[in-house]
Structures are given as C-alpha cells and as structure tokens.
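To start, the structure itself, in structure tokens.
Note that one protein chain of the assembly has been removed; the remaining protein chains are unaltered in position.
When the chains are written out, they are named A, B and C in that same order, and each has its own residue count from 1.
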C-alpha cells in the first residue's frame, strides 16, 4: 500500500497541537528513533533529520479537523486510476463503509496551476484539507490519496480498504456498468466499524526483528 | 481468502446439534484454545470469550441442512463484484463444479431493510440459510459469501475455487461476452470431487510454529 | 502455475517406451521416492502408489510424438478463460514464440459427450493427443492445458509463458481489440529458444530443504 513513499502520522495524544511523523524515510524502515514531533505549522519541535516535504498534508488536516488523530498519505496503486478520472468511488461492501461519505478528488491545478504535484506549502495543505472537508478520504489527481481518521488502527485499515474497494469497483463496473448495487448511505453509516481484528492480523504478519 | 475476518466452523462430529467455531479472532491467529462449542441457537455451551457477531450464519445453516458439516464465511475479494450485480456466477471449469448448482445472492434488504449488512440475529441467519437453500455457496450483497459443505476439506477448497472462478469468469466475459462455454450441468455433476490433494498442499504451506 | 493439481512427466531417457511421473500427489510435495515408471499404455512398471487418474495424457502423447520428452498438465489460471471461448491464443512476444504454432482447444464433448472433464481412458488420451497434433500446447475446455516439449526445462518454461501470454493477450485486446500486433510466424520461428536462464533462476528460488 505504501511502497517506498507514503507516510503515516498520529496526533500527539497528550498535546492536540502536535503530531508525530517519521523523518523522510521509506515507511517499512522507520523505527522509534526516526519519529519527529511537529507543531500544526509543521515545524519540528523535537527529533531530528530531514522531514517529509509533504508534512503539510498532516499539519493542515490536524488543524482543520479536531476529530482526526491519524493520517495516511499513500500512492496506493488501485486508487490512482480513479484519481485521474471523474468516475466517483462508491462503497461496494461494508468493509469500505466510509467510501459512502464520498471521496473527493483534489485537483492541485485549481489551487496552484502547474506544480510538481507535491503538497509543499501550508497553502497547499490547507487546500487539500478543504477538499477533504469532513470526509475520511480524498484522492489526489496524478498523485495518490490521503486518509484521515480518529485513530491509527482505523486509518491504516481505511487506507487498505480504500485501495481494495477501488480494485473491486472497477471489476464490478466491468461486469455490470452502471447497474452495480452499492451500499446505501444508511447501510454504510450503520456499517461503521473499528477494524480491530485487522490490526491484530497485520501486526502478527510483520517480520520478526 | 479470509484476511482479518471471515470464519470457518465444523459441526461437532459426535453431536449433530453442536458446532465448533473460534471466538472472535482473525482466522490466521486461531489456536485450539480459541475454539468454542455452540448449540444450533448459536449459544455457547463450552469454551469462552466473545463470539463472532455473525455466528448465526453457522447455526442456522446447520439447523436447516443436515448434509452440511462445515461452513466458511468470507469477504473473498473477487466474489464481491458479483455480489453487487445481477450477473450470475457460472462454472468455468471442473475445479468449480459446485458453481453449476447456481450461486444465489442474498439481499439483506429484502429481510431487514437498512442494516449494517451483518447477520446479527437468528432471523437473518434463517433468511440467509433459506437463500442458500440446498446449494453449496451463496453471495451476500455488499458483504461477501457463505460456503457450506459435507466436510472441512471440501468447504475450504470450495471457498478457494469460488473466488478463483469469479476472477476467471470476469476474464472470460471480457474475452467473449455471452459466448463463453461454461460447464454443462451434467459435466459439473460428474466432476464432483473431494479436493484432498489441495488440502495436503495447503497444509504443507502453513508457517511452521 | 500448478497449485495442488497438475503433473509433470519425462520420458525415460534410457527407454523411449517408458515415462516417469509422480504418484498422485500435489506437485510441490513430490520427492524422488514418489516417482513411478509407466509404459506407454500408462500401466506402472516400477514404483508404487496410486497413479494420477489422468496419466493417459502423458502415455498417449509420448506414443504419438517421438519428439516429445516432457509433458506438463496444468490448470494454469489465466488460460482457463481462453479455453472457454473461441478466442485464439496469439503470441504477444518472443518468450511465447511457440504460441504461434496455434494453441488448439480440446473439446472433450466431441469425443465423449458428457464427462467429468478428466482424461480417464486411453481413448481420451489419444483424442487429446490428436488435438495437440504437432503443436506445443493445447487448451482443454473447462479444465486446463497440456504442454509437450523436447525437454523438461523447455516444457516448464513453456507452461509458464503460455499462462503469462494469456494474461497479457487479454490486456492487449482490452487496449486495442483486433489491432494488436502479434509475432509473425517467421518471427516466432526464429525466436525459438531453450529458456535455460529461466531454469537456473527458478531452481535458485526453491525452498531449501
């Protein structure tokens, strides 16, 4: 889901104006020593090393969304095609319930014209956060996605199922075009869950140190 | 096939009114200590721990189907698109012979209107069992599938080949639309098998403890 | 490519009227002790244990084809959709040069009407061998494929690239329909190769005992 890029952050549980994010490093290689604490302007307040250029994704979403305590940014492959089209993501099953909120697509050209596609500034972070608004996930055209949730366990599972729903939605559309039955908004709302069983399963599959 | 969710049960071989199912846990993490015995009302009679919310899938199918001794519930990914459309699953090859019985789709809205998609009650379990009727597999719209068979070895292989047939059927339809030649009902009947060679192969690939 | 089923045989290098094939067992579990020697009627002449029901695939192709010294039978997944349609396999690249000979589809109904799809008799083995004729590979409708070659190294690689060509041909057809440029017959003939580099690579990836 993350390959060499992408990042995962959590809001500091003891200071809502701070968040924790690794220094610039492939996610699979991150250890506790790589964690840097940032303020909501995405300036480092403890820890060291070069930060991710796109840390403003995190800072600006935490600033705007008091309900968010964890964020994933990824280049999850199966969402990239959706990010490049106007085909809306729809929730194919209960595991992707949050897709029913709608998954807006952030078009960086509207904010900044021609760019390298990266969220390099507070202004771009704010624009992305505005596109995300009160949703769980937003796609980023020509780039990837951002997922924001109340907890680390939630956000990891939602990133995973966002990507899987994208693959399965394409398959369903190939089978039946616009005659696919998606979750109703009410079904999706009732299907809200915490994915704790996924977390235990994924943790058990990490390589032993 | 199962990821962090899904469950596998067997009818108690020495008491047809009881079945064995793990407590709520990711299938890959289940050990002997996690097994709980249930009666056909899906009330625990031995063992401890929180049960799967959806254990009624198992209890109500065992109640209705004296021929069934093992059940898998899964969110097998490649069947999810079929579950969301009215495209019927058809048997593409002899390994999926049981698909020729038809794979009905359970639409939970018909029984219970708007829900969280889960089989939370005996009534929902009974409705799903009625949709499954005397078949091997049923899809669950917006959710997954249930597979029921005479033995554990059979049901695991049938879950595996149900999912694989779904992927290959989509490919065949992309190649040739409605000109795909599926197994004839008589071919499928004669192709009934026990998959014992799969069982040995899969067992050999489990991680060594 | 083989999962729990499928089998690989070689003609006995010191007796052209004999071939070597494992007893009925998942290919990944086969050891030297499982090898049985058969005559061309597919009767065992040394070794023990239950043979594969479909050993007639091997015996009848060895009988008909003096040039063949190794055979694979598989349920290679990506060829199953082609086996169920009248879309011809075509060689997309030099690694699948042998596909240019044509990949006939064996329709068991023409020989035997309704069956369990298996090559259970010498007569069915002869009919499959006749469909294969002088080609490298034949698909078996509703079942899988057979691949026959001058050596074990060749036949394993040809089974692998038959399956990969099927997947890539479907992708090419999705991109460009009937405007795909396949290998010319002359290109395919010149591209004939022995795949020795694949063999070394695959051998190096076997699990250490």
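Simple rule for what comes next: a residue touches a chain if its C-beta (ideal position, glycine included) is under 8 Å from a C-beta of that chain, and two chains touch if they have at least 3 such contacts.
In this text, all values refer to a predicted model and were calculated from it rather than measured experimentally.
For the chain that does not appear, the touching partners among the shown chains are A, C. Touch with the chain that is not drawn comes from one residue among A:21, A:100 or A:173, which is A:173. Of the candidate positions A:94, A:126, A:143 or A:197, contact with the hidden chain is made by A:143. Checked against the full complex, the candidates A:35, A:118 or A:176 give a single residue touching the omitted chain, namely A:118. Residue-level contact of subunit A with the missing chain is found at 3-5, 24-26, 28-29, 75, 77-78, 80-87, 109, 114-118, 141-144, 170, 173-174. For subunit C, the residues touching the chain absent from view are 91-95, 164, 167-169, 171-172, 174-176, 179-184, 186-187, 190-192, 195, 197-202, 204-205.
By definition in this document, only the chains that are shown with their structure count from here on.
Without subunit B, contacts among the remaining chains split them into A | C.
After Cα superposition, the angle needed to carry subunit B onto subunit C is 90 degrees, rounded to a multiple of 5. Homomeric contact subunit A/subunit B: same residue numbering on both sides for under half of the interface positions.
For the pair subunit A and subunit C, the distance between C-alpha centroids works out to 45 Å. Rounded to whole angstrom, the centroid-to-centroid distance between subunit A and subunit B, based on C-alpha atoms, equals 32 Å.
Among the residues of subunit C, none is found touching two or more other chains.
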